[in-house]
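Just below is one structure, and these are the notes that go with it.
What follows is part of the complex, with its chains left where they were.
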Amino acid sequence: MYKHPWLPNLGLVNEMLKEIGVANIDELFNDIPAEIKLNRLLNIGRGKPLSEYEIEEEIKEKVKKNIELSAPPFIGAGVCPHYIPSAIKFIISRSEFYTSYTPYQPEISQGLLQALFEYQSLVAELLEMEVVNASMYDWGSALAEAVLMANRINGKKTVLVPENSNPFHKEVLKTWIQGKGIRIKEVKYNKNTGEIDLEDLERKADDDITAIYLQQPNFFGIFESNIEHVIDIAKHKKALSIVGVNPLSLGLIKPPGRYDVDIAIGDGQELGLPLNFGGPLMGIFAVKWDMTLIRQMPGRIVGITKDNNGNMGFTLILQTREQFIKREKATSNITTNEALMAIANAIYLSLLGKEGIKELAEEIYFRSHYASKKLTEIKDVSNAFSSDFFEEFVIKFPVNYDIISRKLKEKRLQGGLRLSDKTALFCVTEIHDKKSIDLLASTIEEAIKNVETS
Amino acid sequence: WEEPLIFELNKSNSTRQGFLINKDEEIRNYITEINIPKNLLREEVPDLPNLSELEVVRHFVRLSQMSFGVDTGMMPLGSCTMKYNPKIEEKAPEVVEHHHPLEDEDYVQGILEMMYELQVWLSEITGMDECSLQVPAGSAGEFAGVLMIKKFHEEHNRNYKDLMLVADTAHGTNPASAAMAGYKVIYVKSNKEGLVDINILKEIVNDKTAGFMLTNPNTLGLFEENILEISKIMHSVNAVLYYDGANLNGILGVARPGDMGFDIVHLNLHKTFAVPHGGGGPGAGAICAKGELTEYLPYPLVEKVNGKYKLSKIPQKSIGKIASFYGNVGNLARSFAYLLGLGPQGIQLIGKMSTLATNYLIAKLKDVKELELIAENRPRKHEVVFSAKPLADNYGVTANDIAKALLDNGFYAPTIYFPPIIEEALMIEPTETEPKETLDKFAEVLRKIVEMAKNNPDQILKGPNNTSIGRLDQAYANHPSSITPTYRVLKLRKQGKITYLK
């Protein structure tokens, strides 16, 4: 091969070898023992370098093998479809952001650093917490890092996790804490309201708990109305309080900072990111103004500083916590994070503004309640829980949900997440229009009727 | 120039909004009330800025102009593999963008097929049996790998194995990952040639050794030529040999970790497989294993069952899930496109051409005595580490000063002070995508900087001068009385509501 668009020096090999003073490229690999040299082509791709045109055809083919739904998916479980303003993709596609890397050299990366500082600051306002890092991978890993952090601080080994928190996050938590021997103790929830069972929580909150986790709204979309109580228990037991939040819900409800929680986590996916089949997502991680918490916080943080002329500037701060200085004593191993997604979040929040976030949260509230109402107007269909909810909600059906799923598939609809034989968790946002919701409801009604009449 | 904070743009404090919310009036007629308990309602609206679309776009466009990426110039950041990211890759996320991770598998056969092909290709590339794409970045891959090692030993009742070996040239993430998994870390010293000292290794290794985390070529760009012996030593005590894929670029297509005796490999797709680095992320990763260890991979993997792709493969003894869903699939798509563009013939040239670039750069600088090389007769692979100690000792110009001087000359800086075994280290990775002309220019600029350091060190110490801001005060940034991680802290401090951080 004598030319390839991504390999500019193929025609200069001899010239470069001459400068080096060797006869061929293989000589540069003389230190690799012969028995482990490959000496054959790798069996990858399509047998030859594809032209851009052919790559695009392959991509189109993959797109075609997917099925385009007739309405946005009615499934959430922490990752929900939203409208993404065009300005976001436009900005994060700018080369200077997109093809840059962690701003190790702050003087040449002031724009990137400022953008990340603004992300931290915007989320801080949303949460009413003082310190936010410049991202974790996702909500799941943010939860895991929060628990590992609690363990670093108080050395205790049990974390209380409610059964009504997101099971996908719990799976991640379980994986991440296994090395440190931390145990998860699950806390029951009230089967009527869907909220956490405070009695069970109190019962399980012994002296070995390192942290108590609570999700607001919880996995069922239900608002937890006793957060103060939970935080009190944590304080009483000298455990850290960790609250997971849906950031968009904060347009309506009280932010974690108002409850004096130690650590707030969440996912920035709902702040301007596409679904991406589950990744990249965007882990939010915040702590309150407390040195112990800040010093033990994982991840990168940008702060304000001054240059040698006294001008305000930005730089990475608290780097002594990080692996490239502290190695095995670091607060976390995270280096590559989700910085570009953090910038996307910053743009989204800037576009929304004070009023926009409230309007959007209201719109989601209205639409999800409309959908819930339409579904529960169907005979024998009901809400699984009595407490109020946001965006996501659990519906109970008179027939097996698999039957409903099959029917929805005929119409190229994606229904909610199956939770049990007869319950499913639905997600409805501002991009589900009345027509789509009505179609969902009528299709489900039809599926149920079919069972009854057959 | 200088761009105000986004909070300070709307000086008139007027009502603005960057995009309108689509409101459905029919639905609002149907659902008229919000029934959230009063005590839960937010009392004060969050202090977000109110801005028009123009203000937001202009603000961030200006910020972008105060940044530097591969598209603007060479970024010789060692061990970061800042190669060019072909623009065709940006079409690839279309495959995944609008799909929810929990959609019915029949709706996402295209995505699953792509993931399946990538699993197979990455196994072939690394010489491993199986790859999981769960890990969203490199260090998450390492962590997964270490957890696999831990569980592997537990399943074999070798809980006494609590030591993890890490080369002293290793990336800082290696010991951090090992520690997160609960291991005690033992550093393996390098010999004078910059390679793992086999004699020391033999002395250290014992029954408590759980594994050895190694990158090959190592962070000096040197190939661990005794890798087969290292492998034998580790396997003799049932320890696992772990491959840190951060440095794979230099041998891509030339040799495979699997053939060297490694049991587990993690890959950084954002380095070796051209996913743009996005200002720090998102990246994408893979974690691969051989033989029995494949049973410990994080789940789920994609498998093909009766011609249909399913996310149903859960390795028997899997350590679990690393990410909430299946890793950074949007970026996997980019690597998929990249590999299609390379093909078998292209990929075998990556290791060769990146190694050629490194050694060419060394050759261009070999007469600059102030840039010292360990094991100078050994060829480098993906990168090279110079020591600027002579300059620091004789002229007071440090690696950091040289880095700033490079910024003033249109280049990003190398990785500095790493690996720690090299004093005043300048770690340079040119990659295969930089044209020879750029390498020549870089060598010329570095040579000029060295000359200036000798003749006029003050000018360098004052730098950088061409950047949007001068050299920044790290002490002020981190001092408990002035540390400012958010605008909220700035405001509260001004209002006297918070003080010294304690």
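Per-chain numbering from 1; labels A and B assigned in written order.
Basically, a contact is a pair of C-beta atoms (placed from the backbone, for glycine too) under 8 Å apart; a residue touches a chain by one contact, two chains touch by 3 or more.
None of the values given here were measured: they were computed from a predicted structure.
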| item | value |
| --- | --- |
| Subunit stoichiometry in the structure file as a whole | A x2, B x2 |
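One rule holds for everything that comes next: only the chains that are shown with their structure count from here on.
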| item | value |
| --- | --- |
| Centre-of-Cα separation between subunit B and subunit A, whole angstrom | 19 |
